[in-house]
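Got a structure for you, written out below as structure tokens; questions coming shortly.
Just one protein chain is left out here, and the rest sit where they should.
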Amino acid sequence: MKFGAVTLPDVSVPEWVRGRSSPKLLVGLGLGWLTLFFIAPVIVLFVESLNFGGGDLFANYRDALSGVYLETLGRTLYYALITTVVCLVLGYTIAYFIAFKAKRQFAMLALVLLPLWIAIIIRYFGVSLFFLPTGPVQQLFGTDFGVLFTTRGVVIGLVSALLPFAILPMYNSIQSIDDELIYASEVLGATPLYTLRTVIIPLSLSGVVAAALFVYILAAGSYLAPALLGGPADFMMANVIEQSFTYDLDLAATMSVVFTVTLLILIGLFNHYANISEVLSDL
Amino acid sequence: MLEVKNLTKYYDDLLAVDDVSFRIEEGEFATLLGPSGCGKSTTLHMIAGLVEATSGTVHLRGNDVSDTEPYNRNIGLVFQHSALFPHMTVKENLRYGLKMQEFDGDHDDQIAKYLEMVQMTDHADHKPGELSGGQQRRISFARALVYEPDILLLDEPLTGLDRVLREEMRNEIREIQQEVDVTTLSVTHDQSEALSMSDKVIVMNEGRKEQAGAPQELYEEPETQFVAEFLGQSTKFEGKVAANDPPMVRASNQEIQLASDIDTDRLDGDSLSLYVRPEKINISTAEKANGTSNTFVGTVSHVEYLGHRAELEVTLDDETTVTAFGNATEEYAVGDEIAVQFDPEGVTIV
Partner (left out) sequence: MMNRLRRLSFYPVLLVVYAILLVPVVVVIATSFTVQSSPTLPTNGVTLEWYNTLFQNFRLRNAMVVSVIVATATAILSGIIGTITAFGFVRSDIRAKETLATIMLLPLMISPVITGVAFLRFSSHLSIPRGLPRIVIAHSVLALPFVFLIVRSRLLTFDERLEDASMALGANKWETTVNVTIPIIGPALLAGMLMGFVISFGEFTATQFLITPQTTTVPIIIFNQIQTGLSPEVSALATTLVAVMIIVSVIGDRLG
């Protein structure tokens, strides 16, 4: 058997591997790995949330869906919503600019991608440093504008971290609109704003949907943003789950289920209005 | 020598290749000719082993290779878009086959020899991306031949090249093929390419083999309507048998006399298709037309000046269109009355 410049003796590829490397098996490798180390653990966790042996199967859920925890769930979904809306608006503007008006698209895109290479924790750290008493904002203005350790801080942090995830898919879909469609619209007499509304936005919708999906899911599941930039009143589901893990495993498991199921329901609803698998396949 | 027997390919319910059989002798240059979708590429791919036949056999030099993998068939294949390995240099592309086939003989010598043959010696260390389309095509030939395969398969080798390049390469391919003396099967939809380059042409249509033979044979003596109409141009008359001795057919409100050795009793009396090639048609003014056999008078409906000749379309009373060639120096105008005449020997019946 020859590999490039090297000729290996024919024993090097064992028969059992050669005979069994059909595509189905290859797929099985990745799915198998995930099933074993991801799906199974999660399912086990979910099972643990059910109160077997204690009579009431859903005993834990009563606790999980009450008072503080329910509030936290609501807060989480709400923060994620704000973050998503802000990211979509800002992100679309940037994506539009880069696609249509920028002279150096590559450089501008690279600057958007750059933060992705840097660990999220560092970016949150930077946001907090920015607004700390020792940071430039307070040094310059004397106040932190009510950002540190408040809701604003969390949202600013989330937006900062997740903007690239919004910009990229939206840029992608705006970019792929056929230039000729834009020209046609202009020639027919439409103002840029009208073209934007009636041609560009509808045609780039799949990118917007993808962006919304990514940002919402990532924002909702965020642990570090509330931990580093928020106050105790800003804790989101991820923080609560982590906290309860140390003293009440069942609660942690239950809340994990509640959170995941809620998210899945939301995604399902979303799917109803905007076919997600189409969107994902456009990627 | 290649022998294909009853080769058939179904894609689910779609019959792509329908019971095709033919044979090519050692050293012959044969072409599978047909319109898009006729199954010629699929047939080639089955011969190469890249597509599995539904039924039928392929024999190469006497060996049944129907179940052999492509990498064990010792074939050379030139792809429609060259398919050169972009990450390797020209030399490495050529070396690849030599290594994989474990070619007996000095690899460097072979590479040099074949690069020389396609006149690309200077580009040995370039990558395919640095070469023009024509140059890439040359390299893909060298790559296919360098390990001296049993047969050379060409998948639309001249498609995508501009006309000048195409004619250059046509000659070069033929020269190389004869120098190397390798059995070759080419696939194309371009008839002038097929007729000019091949020793043998196999015409295909809708998955079936229509006719196989030397180019001249196919052109002069088409055996099916499709071949008669696909190759070259001709005028088609539809008529009925009128008499037997001398053999006459009634078409376009006149009687056409056929070659004396044709026995009209054997033909399907009621609907016959007659074909006459334009080069067999003589044109003259209506007055000059005398009582010679097979003279029709009609009106010029279309003139195309091609430089070396004029192509005319003449419409007869019954709307039949006759295609004929005229002198480039004469002036023909649409609407002129003109007479077309042809000898009985020039009529082909299918």
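Chains: A and B, in written order; residue numbering restarts at 1 for each.
Just so it is clear, contacts are C-beta pairs under 8 Å (C-beta built on N, C-alpha and C of every residue); 3 or more make two chains touch, one makes a residue touch a chain.
Quick caveat: nothing in here was measured; it's all calculated off a predicted structure.
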item	value
Option from B:Y147, B:F230, B:Y275 or B:F325 whose C-beta touches the chain left out	B:Y147
Residue in contact with the excluded chain [from A:G28, A:G231 or A:G268]	A:G28
For subunit A, residues in touch with the removed chain	1-4, 13, 18, 22-31, 33-34, 37-42, 44-45, 48, 90-91, 93-94, 97, 101, 111-112, 114-130, 132, 134-136, 139, 156, 159-160, 163-164, 192, 217, 220-224, 227-228, 237-238, 241-242, 245, 249, 252-253, 256, 259-260, 263, 267, 277, 280-281, 283
Absent chain, residues of subunit B that touch it	48-50, 69-72, 74-77, 79, 81, 83-87, 96-97, 100-101, 143-144, 147, 153
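As a convention for this text, only the chains that are shown with their structure count from here on.
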item	value
Distance between the centres, which are taken as Cα means, of subunit B and subunit A, whole angstrom	58
